[in-house]
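What follows is a set of notes on a single structure, which appears directly below.
Of the protein chains in this complex, one is absent; all others appear in place.
Here the chain labels run A and B in written order, and each chain numbers its own residues starting at 1.
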Amino acid sequence: MTDEIARTLQEKFGDAVTPVDGFRGETSFTVDADRIKAVSRFLAERRDNAFDLLEDICGVDYPDREKRFETVYHLYSLRGKKRIRLRVPLNADHPVLPSVAGIWKAADWFEREAFDQYGIRFQGHPNLRRILNHEAFVGHPLRKDYPITRRHKLAAPTNFGWEEPAEARTGDGEFTVLNIGPAHPTMHGTLRILARLQGETILQAIPEIGYLHRGFEKTAEQLTYQQVIPLTDRLNYVSAMMNNVGYAMAVEKLLDLAIPKRGQYIRVIICELSRIIDHLVCIAANLVDLGALTPYWYCFRDREYVYDLLEALCGARLTTSYTRIGSHAHDLPEGWVERCRQVIRERIPRSIDEVEKLITHNRIFVDRTQGVGGISAQEALNFGFTGPCLRACGIPFDLRAAEPYYDYDKFDFDIPVGNNGDTYDRYLVRMEEMRQSLRIVEQALDGLPEGPHKAADRRVVLPEKERVYTRFGALVGHTKLILDGILPPPGQVYTATEAANGVLGFYIVSDGTKHPYRIKVRPPCFAIYQALARLTEGNMLADLIAIVGSLNIIAGELDR
Amino acid sequence: MGLETAKILRSSDLVTRPVDAIINWCREYSLWPYAFGTACCAIEFMAVAASHYDISRFGAEVIRFSPRQADLLIVSGTISEKMAPVLKKIYDQICDPKWVIAHGACACSGGIYNNYCTVQGIDTLIPVDVYIPGCPPTPEALLDGIIQIQKIVEGESIRDPKYRGD
Partner (left out) sequence: MFQNVLVWTVQNVLFPLAVPVFLLMGVPVAVWLERRGAAFIQDRVGPNRVTLFGFRNAGLLQPIADALKLLVKEDFIPARADKFLYFLAPACAMIPALLTFAVIPFGDTLQLGGHSIRLQVADLNVGLLFIFAVASLGVYGIVLGGWASDNKYTLMGGLRSSAQMISYEISMGLSIIGILILFESIRLNEIVRMQGELLFGFLPCWGIVVQPLGFLLFFVAALAETNRIPFDLPEAEAEIVAGYHLEYSSFKFSMFFMAEYVNMLVASGLMVSLFLGGWQFPGLSTETLISLLSLSWLGVSLAWLGPVLTACFQVGVFVAKIWFMMWLFVWLRWTLPRFRYDQLMALGWRVLLPLALLNLMITAVVFVIMVQWGVH
């Protein structure tokens, strides 16, 4: 399929599109800035295997090059199960290119972020303003010449340039403007929505994010590949291990390193356990927002048992930092497998069943959530939805089945799919996914192979401590690895895993040194939250609360 | 009502000691938290409010979402420069007497983030009474922090300058 795409692109666009070498088997093309929109439209609207999912748009800064900036697009075709990358080089003095927000609605916020962090301007973008940094910020922090500790203070909270309509101010109009958040119970502390209300009906809802922007990407550029792992914990902090695995997988692809089967199965087990605890938090928080307070305690009670397992594995409950490049912090301790079995057979099903009994057929809950915040499958895909929110719309897209990694194709599990994409379906999909995850963990525990869990590559994986203390060669190797760091070959990779919220992608650019040149995280909830205005307008305030809770917006991942 | 009465009573030590004892007793056992949770530490706070650790045993279960009704501001998680004015505003809105817990390394000092967008400790914005280090601190550490606040409250008096209502 790669050749076919390359051929058709060359036929149609000639020199504007140039294929780039297929590093690690990935398909990339360099596209001229003035043709990017046409190329995107062509790819998005192909008859066969259209690239209907825009996964990511980001910027990269190459100050040594003539064309300093590069805007990188990652597109995915669900039917063709193919991903391609488009790279658009831009001049330093005129980093302008057309926006593709008209083709994929998902591009909206991704382009705003590229503008915010790099200063790349997108012509035709509906609302090109800062998204992660605050209004008073000067400069573009991810540029290589921006010093990492240069701060700008914000004096007072702003309305990010949004003008209150004249009618609301004089009180003659029929609507009020309500500021929801960020210090608001439903907003989980970090989301802000400016809502124009008529009575209780929402006429317009504008979300603002960036309240937990912590500079993950800039910080990662200062650290070594291994040192980035603790930072990844704090992305989606309710299912931290999935981020560890996603990042480790990306670096391992960069290194072309395969980890042994035991390591893979361990990663599957911890990913599925993390998925379960993520869904438990989402459901608990969503139900608390709806007034059903008790399931919160039931969900968290059984989450503690999973935390005990994780703590036994790596010493930490939440910020686990468990994976290493090519390896893991420790192997499974003795008795862990039996404990895990007990948890997944007795504890977790208990809380899922209790919540099911209390809530799923409760008339009040069904009335509050059915038909609320629904979105069609095509529109959801256009917005860049992935994960349970997309599956609730009816599209059975799951990377574990579409692009199986770590032997997921050998496990027997179902992919729950909803009908209407409304809040009720998202809830049901998550409940069922937890049950499916339990099945996967059971099968993985049964099939857990013996053997090493770490790859046998001395340039990447630290030697065993016993050998370091007893053998000179191992000591030297250990020292070299710590001081020099892991040195991957220059190149770019993008890997994606099916995280709890959807497709979690890591785009890593390596320049051959021990520091990653660029790491871009593709957060699943970033694309989903963009659709908030579309989901809530016309509904009531109480519906907004229900919808935001069901989308599972985790600020650590959203804002990075 | 409360602070004016205190002014009158503060002159006499015989009166202030039992009054202090009563007032401190009721304040320390009924600390209503305002959970200003932004990041990972907020998830640990939620775990503390859950049944395994159960913050309500200490009387602190009534998590009020209105700053006017809260006593204890628990800042859990990193505060970004964008969030800083919001934190200050909420702190100002909380009615006296109030205490602040910096929960987690990011709130104490910026944690592992020292870059263009993070505040290096909330004590650059608001006064802090108890610092709980950890990334995230274990739930027991948060409970210990609340007990420390209770001890601080026990040691207060209506003759302290902050209660004089001057």
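A few points about this structure:
By definition in this document, a contact is a pair of C-beta atoms (placed from the backbone, for glycine too) under 8 Å apart; a residue touches a chain by one contact, two chains touch by 3 or more.
Quantities reported herein were computed from a predicted structural model and do not represent experimental measurements.
Every visible chain touched by the undisplayed chain in the complete complex is listed here: A, B. Within the full complex, the residue among A:Met1, A:Ile364, A:Ala456 or A:Val476 touching the omitted chain is A:Ile364. Only one of A:Asp289, A:Glu403 or A:Glu498 touches the absent chain when the whole complex is considered: A:Asp289. The chain not shown here touches chain B at positions 1-3, 6, 22-23, 25-27, 29-30, 50-52, 54, 56-59, 61-62, 64-66, 68-69, 71, 95-97.
Not every partner is drawn; the one left out touches chain A at residues 176, 178, 184-186, 200, 287-294, 296-298, 301, 358-359, 362, 364-365, 367-368, 540-543, 545.
The rule is short, and it goes like this: only the chains that are shown with their structure count from here on.
Once the centre of each chain is set as its mean CA position, chain A and chain B turn out to be 33 Å apart. Of all the residues in chain B, the ones that touch chain A in their complex are 35-40, 42-44, 46-47, 50-52, 65, 77-78, 80-86, 89-90, 112-118, 135-136, 138.
Residues 132-134, 137, 141, 146, 148-157, 182-185, 188-190, 210-215, 218-219, 230-231, 233-234, 237-238, 240, 281, 296-297, 300-301, 303-304, 307, 317-319, 555-556, 559 of chain A are the ones touching chain B in the complex.
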